[in-house]
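Structure, as structure tokens:
With one protein chain held back, the other chains of the complex are shown just where they sit.
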Amino acid sequence: MYSASAEVSRPFLIGGAMKKDYRIITNNPLVREKLGQDHDVEFYDCSYEDVLKKVKEEVCKGYKLLTHPLSGSVKPNETPYKSVMVSRKSGETDLMGIEIIERAIASVSKFQFKSDKYAPQVYEDFRLIDYTLISSALPSADAW
Amino acid sequence: MLKVVHYINQFFANIGGEEKADYPVEVREGEVVGPGMAFKQAFGEEAEIVATIICGDSYFNENLDKAKAEIIEIVKKYNPDVFVAGPAFNAGRYGVACGTICDAVQEELGIPAVTGMYTENPGADMFKNKVYTVATKNSAAGMRKAVGSMAPLALKLAKHEKIGASCQEGYMPNGVRVNFFEEKRGSKRAVEMLLKKIAGKPFETEYPMPTFDRVAPNPAVKDLSKATIALVTSGGIVPKGNPDHIESSNASKYGEYSIAGVDDLTEETFETAHGGYDPVYANEDPDRVLPVDVLREMEKEGKIGKLYDKFYTTVGNGTAVASAKAFAEEFAPKMKADGVDAVILTST
């Protein structure tokens, strides 16, 4: 289903720091570039919708959904980029997470697809916005 | 002048009540009958009723395909700008007939249609998302008000004008959200709604939350080897020939059939009545939808106590939730009385 293969960067354990209990599933190269070294970033070369579907697969396997898949007000199919945080350890089924990710996937089709219609510079902006959105979750995620 | 064809039942045509419900399709060209008078008045100089079609409620519902075809032929002949049916108020079979024929006129002839009925009329639940259905009172005492909404809506449809939001036009919410400007800003409306809610007065939400019936699961069956298990399906499996004529969509009934002594459903004995999926595989082996064969095996192996010797079936294809609920309310107590411990529901 996912033609892209995952390139997974594992976190370095700097100075004996605790290994973080989350992973970031993304199709945003900037997130991989900026966070890949210190965080568990799973990069897929795929669409926004496919990132959400990948996340759903993970949540169905028992991993916990940690950030809202519709983070930010930039609409699906407007921005091509999406980064979502899920837990590293699987456990009991995250029912709320399943509900949220399913509704998010359902909402994608409400928006006209135009992710491929921008000038190159605009993609950089989209990457940056997605990066700041997922970054805003890091302080809370790291507090655990 | 715009042309209108009006559909009413035998009762509103002054032919008779239940005893005349088998009255066949009749057309009265150029004649305005019963509630048509009120419509004529409301249409004024803008539109005229070129024909009135009368049909008994039993006749329509018991000869569905035939009645539909007859009426479609008539409507086609007059080629109206809009088709009006009812209002049916709380008359259930009349409401279903109005919805059915409006839907057919729209689908088959591309002529816009409008009907009206009480919100609890089963026809409303079945057709309000397909046909503009004006909400009326539950009796003919609400005729004036019903026509007051139906006539302007019919004119707009005839003129292909933009149809406003449900609360403006008076039709039942139909799953299509339509924007419009309110007279008061949102915050003011919120405060007013809050005051009503605080006071325990009725208020109307602007966006009803999609609700799903949540059924709390029963405790697990303690000992399957002693349990009587029943099969119920919305996949339309029926004895060959569909003896009770369960509709292929929008089912208005369910069937109760015996499987006593049946070990395997075969192509020769059973089939599906469902019109919403490719029936080839279900017809080839109806066990694929209603797994009698597997349960018989489990019965023999002692994994389950017993397979209940009847099954209940309907077609889930577009069938109103209210109808499905009513079916189960009828047959569930029978199963309970017969000592059924658990039911396997299969869908398609």
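For clarity, chains are labelled A and B in written order, and residue numbers in each chain start from 1.
Just so it is clear, contacts are C-beta pairs under 8 Å (C-beta built on N, C-alpha and C of every residue); 3 or more make two chains touch, one makes a residue touch a chain.
Going forward, contacts and distances are computed from a predicted model.
Chain not shown in the complex: UniProt lists it as "Beta-aspartyl-peptidase", one of "Beta-aspartyl-peptidase", "Spermidine/putrescine import ATP-binding protein PotA", "Transporter" or "Fluoride-specific ion channel FluC".
Touching the chain that is not shown, out of B:16, B:44 or B:175: B:175 (per the contact rule at the top).
Of the options A:31, A:51 or A:70, the residue whose C-beta touches the omitted chain is A:70. Residue in contact with the omitted chain (choice from A:43, A:63 or A:126): A:126. The chain not displayed touches chain B at residues 165-168, 173, 175-191, 193-195, 197-198, 203, 205-211.
Within chain A, the residues in touch with the undisplayed chain are 65-75, 78-79, 85, 96-97, 100, 103-104, 106-107, 109-112, 114, 117-119, 121-122, 124-126, 128-129, 132-137, 139-141.
Everything that follows uses one rule, which is that only the chains that are shown with their structure count from here on.
Note on chain placement: the centre of chain A and the centre of chain B lie 43 Å apart, centres being C-alpha means.
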